[in-house]
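First comes the structure, then the notes that go with it.
One protein chain is absent from this view; the other protein chains keep their places.
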Amino acid sequence: MIPFDFEYYKATSIPEAIYLFQNLFLQGRNPLYYGGGTEIITLARTNRIYTEAVIDIKGIPECNVFAHHDHKLLVGSAVTLTRVSEERLFPLLSRTCSEAADQTARNKITVGGNICGRIIFREAVLSFLLADSDILIAGPSGINKKPIHEIFKQRMRLQRGEFVVQVHTDTDYTKLPFIAVKKRRIGSVGYPVVTIAAMKKEQLVRVAFSGVCAFPFRSHQIETILNDRLTPLETRIERAVRHLPAPLLSNTDASAEYRAFVLKNTLLDVLTALEEV
Amino acid sequence: MRQFLAIGTSVPRQEASEKVTGIAKYTNDINTTGLLHVKMVTSSCAHGTIVSIDTSKARKAPGVRAVLTGRDFPILTGSPLADRPPIAIDKVRYHGEPVAVVVADQEYQAMNAAKLVDVAYHPLPVVNSPTEAIRSQAPLVHENLASYKRFEAVYPVPGTNIANHVKIRKGDMQKGWAESDVAIEASFSIPQSDHAAMETRCATAEIKPNGRVEIYSASQSPYVIRDMLSLFFSIDPSQIVVHTPLVGGAFGGKAPVQLEFIAYLASKAVGGRKVKLVNSREEDFITSPVHIGLDAKVKLGATKQGKIVAAEITYLFDGGAYSDRAAIITRAAAQDCTGPYRIDNVHCDSFCMYTNHPYATSFRGFGHPELTFVIERAMDILAARLNLDPLTLRRQIAIGPGDTTPTQTVLTTSNVGNLAQCIDKLKEIIRWNDEPQVVVEGHKVRTKGVSCFWKNSSTPTDAGAGAVLLLNRDGSARLVCGAVEIGQGTKTVLSQIVAERMKMNVDQIYVEMEVNTDTCPEHWKTVASRSTLLVGRAALAAADDAIRQLRHIASVVLGCSADHLEIGFGRVYQKDNPQIGVQISEIAHGYRLPNGNTIGSQVIGRGSYTMRDLTSLDPETGKGNPGPEWGVGAQAVEVEFDTKDLTYRVVRASAVIDAGKVMNPKAARGQMTGGMSMGLSFASREAFLYNKAGIIQNPRFRTYKDHRYGDHPEYLVDFVETPHLEAPYGLRGIGEHGVIGMPAALANSLSLATGIAMNRLPLTPEAIWREKKENTGDSFRF
Partner (left out) sequence: MTIPRIPKVSIDLLVNNEMRNVVVRPSDTLLRVLREVLGLTGAKPGCENGDCGSCTVLIDGWPMKSCIMLAVEAVNQQITTIEGLKDTPIQNAFLEQWAFQCGYCTPGFIMNCHALVNIHPDANDKVIQEWLESNICRCTGYEEIEAAVKSVLSKQRSDGRYSH
């Protein structure tokens, strides 16, 4: 049960959503765009988020697109993780999305919500980081397309009033060999100790991580180290782990030290498999 | 040969169809318009003095009717030791403790106002484990321990954090050690965890203008709620009625009284209006009582042949901030500390320690899963030291008739099950002699670990139950009793007991699901796997009483002596000429004569039963008879362990239990497999994680892991039947037993697989990794 009141607006077009946001913002109602809403509801219940108005974007047609178009795969932000998993238009994305939360929750959680959420794992973003995708953003200044590497740094860097409409990915990337592994504390539901998504393009391996640090990331430095095939794999991995962009995460799922152990082993499995491709 | 009609068949649950259609009602499903909602403000500090509580903003919030703090009703509750204010007074002792309570028109208003209560704490040093708690310089959780009222045998040590100290002194330790060829010693630890019943705890309270107090509660102990309210708030017990509808899982966690006190106080604060208090999952995890933790040390001495001649055991239970039933669990573990083995010289000190953790209460097995983990790990360590097969060692010292328990009770064929037979049967079903205990295939290792157990209850010497059997005009019958249906199926088994005795069709016996303390005969509590014994005996007596009445009426109708009459199949008939008889439906409400007069009137059978021959334990030696019978069993867990990433899968879990008599095979199997799943779950993953300040990091299912679909193994379950002569049809309690040996069997299996003694729960891959690192220095598999 949510202890406070907010209003609910269901936008049916991008301009309407933006208009609503601006107006509600000016009236001091701290509006939030609302996708699957699962995170907003759970944070609101425990007073970790406050808003007086939510703007549901699930009724916006552009946000529901999930199709190949003109050499691009378009993924609307309101597309559910279940849809992404079942319609395997981008198998790596399907794979990583099918490991988030649990099956019933994935019927509600959206791609946009997962990527823009506060929960630090945001596993849906990994595939897009690897595929150098573009993010289509709507906001007061109109609709803009930005490379993911510019807009996603540890988390989505959106300006006030902006929301993600779609993610565009070159179709070629959706066909590359890949591997994705999620390791949990125990059992098969829950946050990651380590999630690694990797793909191979032109003999080079690309790797993105979630659960390792307090944010998901892809690091060119780490990729350079890992692709240095003249060095033994174990040494490369040891080296890569020394170049993480932030300290290893330590939380209820795993201590930092144990994470290092899982990370190294998982990397070993992932790279061994991909190098054989 | 007796012929069983109802006993031993898988009669469907009485309430089955309600449960699959969604109409089954639990406490929080009862919607009443106009009731007020209660929300607790809980402590964000694990140990601290309350500097101030500012309720002014909350009082002004929309819909708020009252805000209460502990000072408003400064009383101490709790049993056996009254050490707990329902709402904290002057200091808080655990993270999650109630510090204020808000009553409002709507639940969201109460939640909103709760957030506006401003509490300032002055933090105190935190006692974060029972081992820390016993150190001489440890901060005191309770400064005034000496002044607390005691209601049962309990031995707190003022000036320390010891809430209870139970001693077992049996035989001659010096002699034992002198006879020992080998000795092993080990330490163990089990963190606090939770019952995590799917229904969170919930209570409503109303004080009517005439002073009648009406409570609804999701509880295992409705009669105790009545008695405790009466005791602590000086209310005439006849003025209190407690209702308990179906309960959504309990596992011991719904035996204590907590929310009911708060709901009562909240109702009192709003002029007696009806109020409802429902735990959020977070509150249910940490504010309400939890599953106990334990740090333990064991030393065993044995001869080369494998006779254990000395056992020295120390338990430090993590009872948390208030003693509650943890004080009695401390005794339960001590009384059965040796496990089901013949050991002549035993020395056990069992301490219930106060810590700044949530307070602990009964959990399925009542100290036995914990004591079993300790002793059964030690048994495996000893077997390895002696180079003996672990089941052979256990089999040769399995306790049995003629032996004495740690509390020096002499065992008989009735008061203890047949462990040797359980072990033999277990060996068969797990192919112990046909397959090696360890099989290595590449980087996978398959191992089997075993555990035996025994379990007695810690029942008050006067625990009892009553039952009333009302006959309906159509010859069917309705049983009214005080046992709560928490999912264990007791009410169905009771219908079988009555049907069997009356040789009736079991669908003709209805058992009332809701307990109402005004109208249902009293039953101690629905705990300790004792309801089928206590209420079962009462129900049998009620059935016998009804039979006597039916035979009496029939004797008049048939013009013969009642002694010549037999009952069964819906009739009362002559023993030697069954053709001559009368339908029960014709006499259930008296036999109607042609002129409209009746012979006799409605048949109402009544029966009651009280536990016999129990004695309290001697405070110096522990001598005494703590409960009616020891159930026994042998269990095994087979794991597949991955030596590369240190993960594992439980492939198979097996159990052979002495059930005395299997009353309802499907229900019995479900009790066993459910218990086994719970045991594996808590052993493999469940634990509260505290930071240095004693703050719990994982009070949600997202981070508090428990078994889900797919984590479950294949189950092999079998029973042996050694009757307990005191119980209906010889049955023994089985409700808790599936859980008991699982943690030990899993740890034994993993210790074999990893080559490292896994003596600390939970057994997560990270825990294995840590132990491996500490023991071998490896941290990376390259």
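First chain written, first letter: the chains are A and B, and each begins at residue 1.
One rule holds in what follows: contacts are C-beta pairs under 8 Å (C-beta built on N, C-alpha and C of every residue); 3 or more make two chains touch, one makes a residue touch a chain.
Not measured: the values here are computed from a predicted model.
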Residue touching the undisplayed chain, where the options are B:G176, B:G489, B:P521 or B:G605: B:G489
Touch with the omitted chain, as defined above, among B:Q437, B:T673, B:T722 or B:N759: B:T673
Residue, one of B:V101, B:A203 or B:V247, that touches the chain absent here: B:V247
Touch criterion as defined above, residue of A:T104, A:Q159 or A:Q203 at the omitted chain: A:T104
Touching residues on subunit A - with respect to the absent chain: 1-2, 4-8, 10, 20, 23-24, 27, 37-38, 41-42, 44-45, 52-54, 56, 58, 82, 98, 101-105, 107-108, 188-189
Chain not shown, touching residues in subunit B: 10, 12-13, 15-26, 28-29, 31, 108, 195-200, 246-251, 278, 280-281, 486-489, 666-667, 670-671, 673-678, 700-702, 706-712, 715
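Just so we're on the same page, only the chains that are shown with their structure count from here on.
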Distance between the centres, which are taken as Cα means, of subunit B and subunit A, whole angstrom: 44
Subunit B - residues contacting subunit A, complex: 107-109, 111-112, 115, 282, 644-645, 647, 684-685, 689, 697-698, 702-703, 705, 707-708, 710-711, 764-766, 769-770, 779-782
Subunit B-touching residues of subunit A, taken from the complex the two chains share: 1-4, 46-47, 183, 185-191, 234, 251-255, 257-258, 261-262, 264-265, 268
